[in-house]
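One structure follows; several queries about it will come next.
In this view, the complex is presented without one of its protein chains, the others remaining in place.
In order of appearance the chains are A, B and C, and numbering begins at 1 in each one.
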Amino acid sequence: MDIEMIASLGLASAEKLADRALAAASEAGVNICVAIVDRAGYPLVFKRQPGAPFHSIDIALDKAYTAVSFGLPTAKWDKRLAEGSEMLRHGLMHRERFVSFGGGLPIKHEGQRVGAIGISGGSEAQDVAFCEAALAGL
Amino acid sequence: MDIEMIASLGLASAEKLADRALAAASEAGVNICVAIVDRAGYPLVFKRQPGAPFHSIDIALDKAYTAVSFGLPTAKWDKRLAEGSEMLRHGLMHRERFVSFGGGLPIKHEGQRVGAIGISGGSEAQDVAFCEAALAGL
Amino acid sequence: MDIEMIASLGLASAEKLADRALAAASEAGVNICVAIVDRAGYPLVFKRQPGAPFHSIDIALDKAYTAVSFGLPTAKWDKRLAEGSEMLRHGLMHRERFVSFGGGLPIKHEGQRVGAIGISGGSEAQDVAFCEAALAGL
Partner (left out) sequence: MDIEMIASLGLASAEKLADRALAAASEAGVNICVAIVDRAGYPLVFKRQPGAPFHSIDIALDKAYTAVSFGLPTAKWDKRLAEGSEMLRHGLMHRERFVSFGGGLPIKHEGQRVGAIGISGGSEAQDVAFCEAALAGL
């Protein structure tokens, strides 16, 4: 049988990433939701600071899901889709669980994507910055 | 145990707000749906004037839900999203239960959001005006 | 304006509860999902041990949601619904996000429900035991 060995983020690292994201958001005075998903897109850790928008729950999860699905920061879709037809741009944007704005980053280990982080609750730039702060310590 | 004490609108005030909204709409000769939600976005009072569009039921509920989720009048999203990328603008606009046009207002008490009102059935300007008329008496 | 002051679980306690649940499951050699929701049923913390069934993600969240919604351990519905008609039993069981088997417990503070815990991944008895182990330290 041919078997693929797939590297996937563990729970302990996921917890650290989520906590670093919350610390960065707290410092900025913003309430966020943060989701850390494994290589398959399933949530390992999700945390929500009381006061974060309710919509941010699913947006954070979907940003992480999209980031690990394509292995691309969600903020990159803006430029990438600008090169395509309007049909492609709108068509992709309306697919279920696809998020094409900033706040989702793939998590890499030795060049391979092993999971992703998704954050929602601040401005687009803040959500991206909190993701980067979380991953900075890796 | 760490406990958050969350201020949330009571039923009696919700009823007064809904009735003031209906009175304003009746005076303008418009049939509307009005939803008053608590701090968690759950409906406290919903009223529909016979003749109001069927679509307005969910629109009113979603306007109130969006207003309390972000603590922002739904009419403000037009300008706020104009500053963001097309991806953010369209991405947010298509999130479930997110409404980015006028007719939803957060309800504040001593500076905190405690609930929201959502109205649908008139023009966008009318829905906003009925919301404001309802809140004017607070 | 009449305002309700609602006591709701904070993030720090939610994290401790989730970690105690995971510790109990690890000791039993079972992979689980655990969800801690606030008084409004929104997730504060969700954690999944790699290897836990995928179905358990939503089951854990729905158990916690049901437990805080009614203020009743989800395991109590078995007996409670046995007293009702078959129509009620089946009707309730098929409502969205309603879970009527064990593994969801309301979290109380000074007699009031302030949130809930939901666990899925073990047998029904194990899920209940892990919930109780998590709450035992309160």
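Convention: a contact is a pair of C-beta atoms (placed from the backbone, for glycine too) under 8 Å apart; a residue touches a chain by one contact, two chains touch by 3 or more.
Keep in mind that this is a model prediction, so the values were computed, not measured.
Trainee: For the full complex, which residue in C:45, C:59 or C:114 touches the chain that was left out?
Mentor: In the full complex, the listed residue that touches the missing chain is C:59.
Trainee: May I ask you to list the residues on chain C that touch the chain which is not drawn?
Mentor: Residues in contact with the chain left out: 50, 53-55, 58-59, 77-78, 81, 90, 93-94, 99-102, 124.
Trainee: In the complete complex, which positions of chain A touch the hidden chain?
Mentor: Residues of chain A in touch with the missing chain: 1-13, 38-42, 109, 114, 138.
Heads up, the rule we're going with is that only the chains that are shown with their structure count from here on.
Trainee: Which whole number of Å gives the spacing of the CA centres of chain B and chain C?
Mentor: Between these chains, centre-to-centre, one finds 31 Å.
Trainee: How many angstrom lie between the centres of chain A and chain B, each centre taken as the mean Cα position?
Mentor: A distance of 30 Å separates the two centres.
Trainee: Two or more other chains touching the same residue: where does that happen in chain B?
Mentor: Residues 4, 6, 41 of chain B touch two or more partner chains.
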